[in-house]
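Excluded from the complex is one protein chain; the other protein chains are retained at their positions.
Chain naming follows the written order as A, B and C, and within any one chain the residues start at number 1.
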Amino acid sequence: MQKNLVIAGHELKSRLFLGTGRYPNPYIQNKAIEASETEVLTFAIRRVNLQDPHEDSILQHVGGRYFQFLPNTSGAKNAEEAIRIARLAKASGISDWIKVEISKNEKTLLPDPIETLKATEVLAKEGFVVLPYISDDPVICKKLEEAGAAAVMPGGSPIGTGLGILNPYNISLIVEELNVPVIVDAGLGSAADVTQAMELGADGVLLNTAIAKAKDPIAMAHSIKHAIQAGRLSYLAGRIPKKKYATASSPISSGI
Amino acid sequence: MQKNLVIAGHELKSRLFLGTGRYPNPYIQNKAIEASETEVLTFAIRRVNLQDPHEDSILQHVGGRYFQFLPNTSGAKNAEEAIRIARLAKASGISDWIKVEISKNEKTLLPDPIETLKATEVLAKEGFVVLPYISDDPVICKKLEEAGAAAVMPGGSPIGTGLGILNPYNISLIVEELNVPVIVDAGLGSAADVTQAMELGADGVLLNTAIAKAKDPIAMAHSIKHAIQAGRLSYLAGRIPKKKYATASSPISSGI
Amino acid sequence: MQKNLVIAGHELKSRLFLGTGRYPNPYIQNKAIEASETEVLTFAIRRVNLQDPHEDSILQHVGGRYFQFLPNTSGAKNAEEAIRIARLAKASGISDWIKVEISKNEKTLLPDPIETLKATEVLAKEGFVVLPYISDDPVICKKLEEAGAAAVMPGGSPIGTGLGILNPYNISLIVEELNVPVIVDAGLGSAADVTQAMELGADGVLLNTAIAKAKDPIAMAHSIKHAIQAGRLSYLAGRIPKKKYATASSPISSGI
Partner (left out) sequence: MQKNLVIAGHELKSRLFLGTGRYPNPYIQNKAIEASETEVLTFAIRRVNLQDPHEDSILQHVGGRYFQFLPNTSGAKNAEEAIRIARLAKASGISDWIKVEISKNEKTLLPDPIETLKATEVLAKEGFVVLPYISDDPVICKKLEEAGAAAVMPGGSPIGTGLGILNPYNISLIVEELNVPVIVDAGLGSAADVTQAMELGADGVLLNTAIAKAKDPIAMAHSIKHAIQAGRLSYLAGRIPKKKYATASSPISSGI
C-alpha cells in the first residue's frame, strides 16, 4: 500500500532528508544518520571546498552505505550566487541534485521567493534536479513546480527555531495543489511536528537541528524515523472526522 | 534506555490501551488489534452480559495471545453504579482492573469528577487496580492518585470527537505533578495527536474510535504503534528549545 | 439589544470584574479602575484585616463612586477555611458577595474542585452571593450552578500567567450548559484574550495582573474596556462561519 517516494525518477525508501551540521561530534553524527535510516544527506557547498570532495569527513564516515547527496546553496544572497554554487557542486562530481536556498535576511534566514524562482528556472533548464527551499505560500510553490522543480520544500517555520509548522493550513493547500513531491523543510523541532507534517500529506521532511541538537541525537533520530512512518500511515489510513460532540465508543458487553 | 510501562506491578511492552468497539467487523478488529501490538484491551461491562464471559467474540478471536483486560464502567451515572459494575466484572473473572468511567451528560460524555473520585476511593480500597477516566484538571488528577488510582486517564477531548488534545498545557502539568502513570484517554484522532501526547510525557494513550473508524483501521493501528514510539523517544531524547529567530544549520562545506 | 449583566438580581453596566492587587501605586490603580469602567472590585480578605474595612486604601481612593465589592477567599486551602473567611467578610459589612477561591497547590494556584463545591453549597445556603473560581471542566461548573452559585468563574489558564484561554472549546461548552452567568477568570493576558472570551459567549471577565502589570496599566484598562465591548457585540452579532476555501468579497464595480 505504502509506495516509496520518487524524486526525478529516483526511488527513496526513507522519506527523511537529513542535514549534516551541528552534531556534537562525528561519531554521534554517524550514529544518528544510521538510526534515522535516511538516504538523502544535505550540506552547504561553498566554492573553496570543492577541490577534493571525497576527502571530506561525511563521505569518509558514511562510506560503505549509499546516499543521495543534496548539496544546498546556503549562504547565497541571490539567484546568481545560487546558480554559481550549484554549478560548482555539479562540476566537482558531488551531485546534480541541488537544494536552492537563498536568503538575504540574517535574522530569519527566510527564503527569497523571487530569486529562488529565478534560480530554479535556470538550474532546471540546465538539467539539475532542483529542490527549492521556499516559504509556505501555495502560489509560489506552484510556480516553482511549473519552473521545473523536482520537489518543493516549503518551510514550517524559520530554520533552527523548532517552532514546528506555523501554518498547517498552507501546507495542506500546497499538498493539494502540487503534483511534484512536497518536502517540509525547516523549523520542525520534534517528532510531533514531523508526524503532523506527514499527516498533512507531505511526501517527506527535511530536518537538521531537531536531531543534531537534541539532548540525545541518536534517540531523536530513531524517534523521527517512527514519526515519519506514523504520519505517513495516518495520512494514508484516513483519519476520522472531527466532531463537536461526543460519541460513545465502548460497546455494551454483549459485544465482547 | 526506554523502560517499559508498569501499572500495579504489571509490566507492559506496549503503551497503547485499545478499545474494542465500533470496528467494521470482527476480522478487521482482530487485525487492527494485532497490528497495534497493544496488550491492554478495554470494553464496557454491563451486568446482563457476564454470565459467560469466555464465550464472547473478542476472547474467541484473540485467543492464543495474552491480553490484560481493562473493563470499563461506561454507562454508569454515579459512583454507586460504577462500583456495582466493577464488582460484577471482577466476580465474573474477567479482571480486577477497572476503568472508572462515570458520566451523566449524554452530549459530552465528560466524566463526573466528584463521583469518579468516590468510586476510585472505594474500589482502590477493595483491591481493584483502578484507572479512572477524568478531565484534564491537574488538581482532580492528583486527588485520584492520592485516592489510590493505579494510573490516571485524563481526556484529551470528549470521547469520539477526534479533537485531539485541547489543552496540552494541562497534560504537561499532570505529568509533572503525578507519580503514577498518566494515560491520555479520549478524543485522540490520529497519529499526530498520539505523538503529541507521548511527547508531552504521557506514559501511554487509550484509543478506540481513531482506529476503529479510520478508513483503514489496520493501517491506522500500524500508524499509532509508530506514533507511540516516536512520541516516547522524542520525550526521552529531549527536544530542542523553541527560539524566535533562525539559526543556520548547514555547515560550510569545509565541514563535509 | 445589548442587555446588561445581572448577577443575583444586581444589574451591572460593565462586564469587567477587576482585581485590585499588584499595581505600581495607588494613583495608577485608581486611574486604571476609572478607565476600565468596572463596577466590581475583587480583593483577598483575611481575618486580621477586618477590624476597620472602611479605612482601607481602595475605599478611600475610589470614594464617591459606587462599587460592588467581591472579596475572595484567596489563601484558603479547603472549604472550611473559605467558609470562615466568607463569614468574616460578611460580618465586617464589606459584602455578602464572595468569590470562593481554594487552592493547595502553590505552583499553579489551580482551584480545588471538591472543596470549592463544598464551600459553594454551604455559603449559598447561608444566603451569600457565591461566585466560585473553578477549572474549565463543564461538569464541575454545572455542579456549582446546581449548588447555588450565582455565577461561575472558570479559569482561562493559571492565575497571573497571561497564557490566555488554553481551552476555548471548554469555555464554549460551559456557556452552552449553564444558565447562570459565566465569568472567565484567571490567566487572561491582553485585549485579544478578553475579546476571545467574550466572543465565546462569556458573560464577563475577571482580570487583575493583565492590567496591573502591563507597562501602561491605564492604557491597558482602556483597551480591556473596548475588548469587552468588541467581544460581546461580536458574539451577539453572529460571526460568519469558517470555510476552507475563498469567496470573493469585492463586488464588480457596477455594484458601486
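Here is the rule we use: contacts are C-beta pairs under 8 Å (C-beta built on N, C-alpha and C of every residue); 3 or more make two chains touch, one makes a residue touch a chain.
These numbers were taken from a predicted model, which means no experiment stands behind them.
Engineer: Please work out which displayed chains the absent chain touches and list them by label.
Structural biologist: Visible chains that the missing one touches: A, C.
Engineer: Please identify, in ascending order, the residues of chain A that touch the omitted chain?
Structural biologist: Considering the whole complex, chain A reaches the absent chain at 103-105, 108, 110-114, 117, 135, 137-140, 142-143, 157, 163, 166-167, 169-170, 173, 177.
Engineer: Since one chain has been left out of the picture, which residues of chain C touch it in the full complex?
Structural biologist: These residues touch the chain not displayed: 1, 19-22, 42-46, 48-50, 53, 56-59, 71-72, 74-75, 101, 107-110, 158-163, 189-192, 194-196, 199, 208-210, 212-217, 219-220, 222-227, 229-234, 236-256.
Throughout what follows, only the chains that are shown with their structure count from here on.
Engineer: Of all the other chains, whose mean CA position lies farthest from chain A?
Structural biologist: Relative to chain A, the chain with the farthest C-alpha centre is C.
Engineer: Between chain A and chain B, what distance separates the C-alpha centroids? Give it in angstrom.
Structural biologist: Computed from C-alpha means, the inter-chain centre distance equals 33 Å.
Engineer: So how far apart, in whole Å, are chain A and chain C when each is placed at the average of its C-alpha atoms?
Structural biologist: Result: the chain centres lie 47 Å from each other.
Engineer: So how far apart, in whole Å, are chain B and chain C when each is placed at the average of its C-alpha atoms?
Structural biologist: Distance between chain centres: 35 Å.
Engineer: Touching two or more other chains, which residues of chain C qualify?
Structural biologist: none
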